[in-house]
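The structure follows.
Missing here: one protein chain of the complex. Every other protein chain is in place.
The letters A and B name the chains in turn, as written, and every chain counts its residues from 1.
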Amino acid sequence: MLMFDKKNSDLRRMEGKKIGIDQVLTLLCFILLIIVVVAPVGMIIYNACWDTQAHRLDLGMFKTVILQKENVGAMWNTLFVGFFATLLSTLVGVFFAWLLGRSDIPLKGLMRWLFTIPFMIPPFLGAMAWDMMLSARGGYVNRWLMSTLHLSKAPININSIWGIIWVEVIYMFPFVYNQVVAALERMDPTLEESARIAGAKQLYVIRHITLPLVVPAISSGMLLVLITSLANYGIPSMLGFSAKIYTLPTRIVDLMEAANGSFIGIRQATILSMLLIVVVGIALIMQNKLLSVGKYDIIKGKSMRPALIKLRATKYPLLVFSLAFLGIVVIAPLAIIVLVSFVKAYGLPFTFKNLSLKNYETIIFKNNTVAMSVRNSLFLGFSSGFLCLFLGVMLSFVIQKVRPKGRGVLEILAVLPYSLPGTVLAIGCILAWSGVIAGINLYNTIWIILIAYVARYLSYTLKSCSASLQQVHSSLEEASRMCGASRLQSLMDVTIPLIKPAMISSFFLVFLPAMRELTTSVLLVGPRSKTLGVAIYQFRSGGHMSPAAALSVITIGIIMISNAIVKYIVKDRKGV
Amino acid sequence: MDQLVLSHVTKKYKTKTLGEVTAVKDINVSVREGECFSILGPSGCGKSTTLRMIAGFEDLSDGQIFLGGKIVSDKAKNIYVPPEHRGLGMVFQAFAVWPHMNVYNNVAFPLKVAKVPHSEIQPRVEAALKHCNLDGLEKTFPSDLSGGQQQRIALARAIVTNPKVMLLDEPLSNLDPKLRETMRFEIKKLQQEFNFTIIFVTHDQSEAMALSNRMMVMDMGNIQQIGTPTELYNKPVNKFVHSFLGQSNFTTVNIEDGRVFAKGIPQAIPVVAPKKMSGEVLLATRPNTIEINHKEGYKAKIVKRVFLTDFTEYLVGVGDQILRVQTPHRNMFRQGDDCYLKFPSPMWYEKTEDNDRERAKRQII
Partner (left out) sequence: MNKVEFKNITLSYGSNVVVKDFSLSVGNGEIIGIVGPSGCGKTTIMRALCGLKNPDTGEIYVNGTPFFSKEKRANLAPEKRGIGIVFQDYAVWPHLSVYDNIAYPLKKKKLAKNEIDREVHEALTQVSMLGYEKYMPSQLSGGQQQRVAIARALTSSKDLIIMDEPITNLDAKLRESMLVEIRLMQERLGTTIIYVTHDQEAALQLCDRVVIMDQQGNINQIGTDEEIIEHPANQFVFRFIGVSNFIPVKKVDGKYCLHLDKDYVYSNEEPNGWVEGNVEMGVRPMDMVFDDNGLIEAQIVQAVFLGNMYNYFVRIGDREYRLQRSTLDSLDGKDYKVGDTVHLSFINEKYYPIEGGSAC
């Protein structure tokens, strides 16, 4: 094992043992990543480019598929939505980040808490809620507006391109907010203080010092939004289908379902998938370039918090505006879902007479599918959470501490599926694990969904654990070695306790999205492997709005409880 | 004229671990024009807080601050002039040089803010850069420069507006020792040339002594003593100031009938006992003021000899206590030799408890 010669003295011990824990871990990483990542991605490329019936490379189909009218339309919509969703999310995100991270606006605690809620609600549920409020045909809020303002036509139509953009912005601006608020809060305050001493007033400092320095944070948030928007299935699906507005992901799923196993149909879908990969890939390359250019080390060790900017006259107007915005954006959708879940039939006005617990009864006691979906989603949530955690810790340990040759490959492989749209990943899994490789056929079982989830969410735990691991200085582990602890003991006694908070939060970083996931599982569920997301989706597609709402409430409830548990566990831990 | 006056300046704030803490208590000090004045003390003594109040980054809990005769902070009258209107120059400990601007733009920033006409900006920036040995580096970015060079950028930026008062917050502690000395001389030269009034904060007493016209020693929020380096070094008012500046020996001795004895040694120490003290007290001597010779004085034994760069240091045993003696003469004694000591400038202090635990707590806030 020449790879480890220079760095690892454990190898050539006097006792002569050759295989250490480091190699085992590294090998394991490579094997697992091949199963989880390389197989699906490889199969997509293979399928798109290779005509299996004629046994030859066939790129001709690319042209026909890409130039087809509906596909062109879908592509255009995807880019249009992506661009505006990113632009608006950035504006909203930066605004709130600055407001909460730097000004003296009151009720920050309340607003911060309100911000965490969208994370717990799956975007497609949010889209469903907005549809219930503002759909052109029967939206509750539209109907209320029409009757009070005596309008003949619904004033707001959420089933439109701008409707899709609006809902995406609501659910994605927190990405920008989180990055920017973290940068603003941890920025070295003397950078701004030195500008003030030099004579610059508040606004000047913001324009010339603060903003330029958080540009890297802004751009990484922006690109997160762009990538998520390009790949999103749930929102355009909920809002766009009725108006026949397609984006690439919804178009691809449509093709897969219409194909019904037909060869050509699948190929069309894979080709469009490749297109989607290319678009997302370009976005990622742009992100890398931007980050390498403007990366400043502005966060200092001493925890001095920057001075808060006094808002004075604008304080209360801004407060009112923010609370109103958050109210509409966070509370209203929740409210409508809860209300609809209690209403006897969708469309009835919300009077006491019309409310009952019937829907809950139906889905909890009278519907086996629901019970099965809850079980499946819980299973998937826990197992993908633990698997991703285990893999994430192992990978970050191998990449950062063992440092074998080829660790760059490990890093890329681990993060690759993150850039793959969930739809594409699902197709890849279908292609890979339907009997083609070693006769393993997982199609229509829960295991294929599990593999897809692990691939999808691995990068979350990897990033979280890596960041935490990086902060564990090597001197802490070396000190432990010199105190008589072996490599493994140091890992258990020093490293792992110090990254425990990150480990716990990474688990939930996977558990929560996995519980409510739709995009990937919609293509992978079988008759006995339905997930909560798909169950809700199917209720709604079948027109059963109220049961869909009831199940949504239950799902949101489970997620909120789990979240509260995390917060409690993580609260008292002293990390590095 | 007094460029800076602090009058009954106090700062209190609430902490989670220790409740209400008085970081700075009733500071009264005046700094004259052209003076180089240092605030010296251990971590947590309140020196940085004091500087930040002068800069305007913290408001006062009580008292007033005057800059150039004008009031800038007054708790009672609710007056507070923000930092950008105080016309100060400041150099921070971690340089605070803006990474997204090149050297030229960093230094030009204060002039641009003040809307100085374009034609004037360039010559003034160039002049400042030249004074700080940065000419030729205008287009470079700070991340490509060393710590010392970044510190010079901060300095150039502080002097480019010709402020009357310059504040330096531990400006040299992030530099390595030889660089620290070079920068010390540069700052001194700049001050002499432009006649700035400089207030600087440090925990390094040799730095304070080298640079200051006058200095103020603080401990746990209180002023201990204000004076010239010579005054503080030769006539410290208490044990803290004595031990903080330079090096000291504190020997426990017993005063009986006007004679001074170290424990276990029958021979009296040849010093005049202080009039108002008796019993167990501390005899404070500085290693460099003790005369050591082969002939006459207080007999003691050489326990260890160390050759240092600038002098030879002897550890001398007096009973079970150790005295440090420094002399520029090499090779006077060997380990184990007998020697004789004289104490021309002894100082006396009561034997009191050390406040080290309290001091340590204040460091972590």
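Here are some notes:
Just so it is clear, a residue touches a chain if its C-beta (ideal position, glycine included) is under 8 Å from a C-beta of that chain, and two chains touch if they have at least 3 such contacts.
This is a predicted model, so every value here is computed, not measured.
Checked against the full complex, the candidates A:473, A:528 or A:567 give a single residue touching the omitted chain, namely A:473.
Looking at A:116, A:486 or A:541, the residue that reaches the missing chain in the full complex is A:486.
Which of A:114, A:414, A:494 or A:509 touches the hidden chain is settled by the complete complex: it is A:494. Seen from chain A, the chain kept out of the figure touches residues 6, 9-10, 12-14, 473, 475-476, 478-486, 489, 493-494, 497-498, 574-576. In the full complex, chain B touches the hidden chain at residues 42-43, 176-178, 181, 185, 188, 203-206, 209-210, 229-230, 233, 243-247, 286-289, 291, 305-311, 313, 326-328, 330, 344, 360-361, 363-364.
Here is the rule we use: only the chains that are shown with their structure count from here on.
Averaging C-alpha coordinates per chain places the centre of chain A 53 Å away from that of chain B.
Per the touch definition, chain A reaches chain B in the complex via residues 188, 190-191, 193-201, 204, 208-209, 212-213, 294, 296-298, 300, 307.
Contact residues of chain B toward chain A in the complex are 55, 57, 82-90, 92-94, 96, 98-100, 109-110, 113-114, 143, 154, 157, 161, 167.
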